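The structure appears right after this line, and notes come after that.
One protein chain omitted, others in place.
Then we have chain A:
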Amino acid sequence: MPLDQSFIGRSWPPTEPYLVGREKIREFARAIGATDAEYHDPEAARAIGYADVVAPPTFPVVITMTSSRQIIDDPALGLDYSRVVHGDQKFAYTRPVVAGDALVCVNSVDDITSRGGHDFLTTRTEVSTAEGEPVVTVWSKLVQRGEH
């Protein structure tokens, strides 16, 4: 069944703040093999102007993947997650995520298309601090493969 086109342009209410932990950033950096001191050592991060350790560029997905379940778990959308593969991913940063940030996500559906029996869902997540300071915008395109 195709995805519900009426979801295009819809936005969801802001999520509860996600508190970014220093140990979570360190754990993520270790998992991707990133040894930069600024990811692990608060002193090194302070030396380049941040209050605490900074997160690697793809870290925001830890937060947005969970928050976007607001969209993909809605039965009305009609997405069968067992047939979903990741198509595209894009980040546009105002600044890096820093330990101690309390981050709020606002999810939207930018586009839904169909081509060659596959359905494409583009979501956008505006990530900002609880005070409203923009941090990063994250786009994901999910591909729901056709049933054969």
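Quick note on the criterion: a residue touches a chain if its C-beta (ideal position, glycine included) is under 8 Å from a C-beta of that chain, and two chains touch if they have at least 3 such contacts; residues count from 1.
As a working rule, contacts and distances are computed from a predicted model.
When the unshown chain is looked up in UniProt, the name that turns up among "MaoC family dehydratase", "Cytochrome c biogenesis protein", "Iron complex transport system permease protein" or "Sarcosine oxidase subunit beta" is "MaoC family dehydratase". Touch with the chain that is not drawn comes from one residue among A:Val54, A:Ile72 or A:Leu103, which is A:Val54. Checked against the full complex, the candidates A:Gly33, A:Pro75, A:Gly116 or A:Gly132 give a single residue touching the omitted chain, namely A:Gly33.
Seen across the whole complex, the unshown chain contacts chain A at 24, 27-28, 30-34, 36, 38-39, 48, 50, 54, 56-58, 61-62, 65-66, 82-83, 85-93, 95-96, 139.
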